[in-house]
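Remarks on the structure that follows.
A single protein chain has been omitted from the complex, and every remaining protein chain is retained in its original position.
Presenting chain A:
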Amino acid sequence: FQGHNLQELRRSASLATKVFIQRDYSEGTMCQFQTKFPPELDSRIERQLFEETVKNLNNYYVEAEKIGGSSYLEGCLACATAYFIFLCMETHYEKVLKKISKYIQEQNEKIYAPRGLLITDPVERGMRVIEISIYEDRCSSGSSSSGSSSTTSSGGGGGVANRGR
């Protein structure tokens, strides 16, 4: 698979399929994702890199939902000000979510886009799943992705038609 950066990926590749990493509820209602390696990514990315990404994301979520001294302080302060403080201040959770978006973008740029993959931030999917979009190089026919057959065949046909654009 040719190396692509993020912009090139969007221009020249077509969506083959999507993989969804589900939530892991074994620790309770805290937001954690399963680190099980999905078989569709087997040919696209090293298992260790994928697991590293998910583990880091899980750690970020633990940090966001951590109950401890600072979160209690924030909670009590908010209650004392009749929750008006949320108008001016960003909550700890929101701050960590911003960090998570930056991390995901960085991972996409450095690791996933060059392999034709794209991670969608879970917050855009209601924290239910980590959606990984698998792209297929338009120019290559019969690629290694496990997309549906109709996509691959028309992917080749569409590629030919678009060459003149």
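The working rule: a residue touches a chain if its C-beta (ideal position, glycine included) is under 8 Å from a C-beta of that chain, and two chains touch if they have at least 3 such contacts; residues count from 1.
The definition used in the following text is that contacts and distances are computed from a predicted model.
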item: Name under which UniProt lists the unshown chain, selected from "FAD-binding FR-type domain-containing protein", "Mitochondrial import inner membrane translocase subunit TIM22", "Palmitoyltransferase" or "Nephrin/kirre"; value: "Palmitoyltransferase"
item: Absent-chain contact - pick from A:Ile45, A:Ala64 or A:Ala113; value: A:Ala64
item: Interface with the unshown chain - residue positions in chain A; value: 10-12, 14-15, 17-20, 23, 25-29, 64-67, 71-72, 74-76, 78-79, 82-84, 86, 91-94, 97, 123-129, 131, 138, 148-151, 154-155, 157-158, 161-162, 165
